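Dumping the structure here so I can ask a few things about it.
Every protein chain of the complex appears in place save one, which is left out.
Labels for the chains are A and B, by order of writing; each one numbers its residues from 1.
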Amino acid sequence: MFHEMPVRTRRRSELVDITADIQAIVERSGVKDGLCHLFVPHTTAAITINEKADPDVRRDIGETLSKMVPEGGGYLHAEGNSDAHVKSTLVGVSAFVPVRDGDIVLGTWQAVFFCEFDGPRTRSCLVRVMNTG
Amino acid sequence: MFHEMPVRTRRRSELVDITADIQAIVERSGVKDGLCHLFVPHTTAAITINEKADPDVRRDIGETLSKMVPEGGGYLHAEGNSDAHVKSTLVGVSAFVPVRDGDIVLGTWQAVFFCEFDGPRTRSCLVRVMNTG
Partner (left out) sequence: MFHEMPVRTRRRSELVDITADIQAIVERSGVKDGLCHLFVPHTTAAITINEKADPDVRRDIGETLSKMVPEGGGYLHAEGNSDAHVKSTLVGVSAFVPVRDGDIVLGTWQAVFFCEFDGPRTRSCLVRVMNTG
């Protein structure tokens, strides 16, 4: 029930749709009613649920976050990626998706996005599917 | 145990106190010790837990978010509600409230707020009460 899913990112800042992978893990788990917990074990990445229909939405999210938290912003941390750490805390490293009748439950326009803020890298996302009875 | 709760919003941006509805669903569930999971199946709304005593706090939250993420901010997405999508990702579409002795557990000043960022609309919030043994 505890799955480590690799996620390959291709740019410094990017939202990657991982909905199909989550659905496949939930199906294999055999859990019918419960919750799927997603956890990002990184400090410069995050996870969010937002619109999938128009790819411009995910670009607007990424660019607005970069306006709010500029890359070179007079930070103390010497590695030059403090902006990515701040974005990770703003968006959060955990998400939950309801599971009903063996499927993930999302709104019509929703998808699950892995948020890369300091890529490109090979990342991972920990997934656990829980039966809630 | 899986409940779809309607939420009616009346303005474009608004925080609606849904604490009493959550408490009623928890009572009806019969769960004594566990967690209540709230999930917003929308991409321009969110959920947060913050102060209920002074209504000015929720107004300050809404207005500060609007200063950080302006409505007309040079976005790519053509529908004119990119600000609402970004706010949804910043605040988040999921929340959990502890349940103890059949009641939700919140701090003295806390309430659960449905956050509308692109209303007015009829929205919904998915609620699941889990027994954690």
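We adopt the following convention: a residue touches a chain if its C-beta (ideal position, glycine included) is under 8 Å from a C-beta of that chain, and two chains touch if they have at least 3 such contacts.
Only a predicted model underlies this, so the values are computations on that prediction, with no experimental measurement involved.
J.: For the chain that's not shown, point to the residue among A:Ile18, A:Ile49, A:Val69 or A:Val97 touching it.
T.: A:Val69
J.: Out of B:Ile18, B:Ala45 or B:Ala95, point to the residue that touches the absent chain in the complete complex.
T.: B:Ala95
J.: In the full complex, which of A:Ile18, A:Val57, A:Leu90 or A:Ile104 touches the chain missing from this view?
T.: Answering carefully, the residue with contact to the hidden chain is A:Leu90.
J.: What does the interface between chain A and the hidden chain look like in terms of residue numbers?
T.: Considering the whole complex, chain A reaches the absent chain at 1-2, 37, 39-43, 68-69, 73, 75-79, 82, 85-86, 88-90, 92-94, 96, 126, 128, 130-131.
J.: For review purposes, identify every residue of chain B that touches the missing chain, sorted by number.
T.: 33, 35, 48-51, 54, 56-57, 59-61, 63-65, 67-68, 90-92, 95-98, 100, 105-110, 132-133
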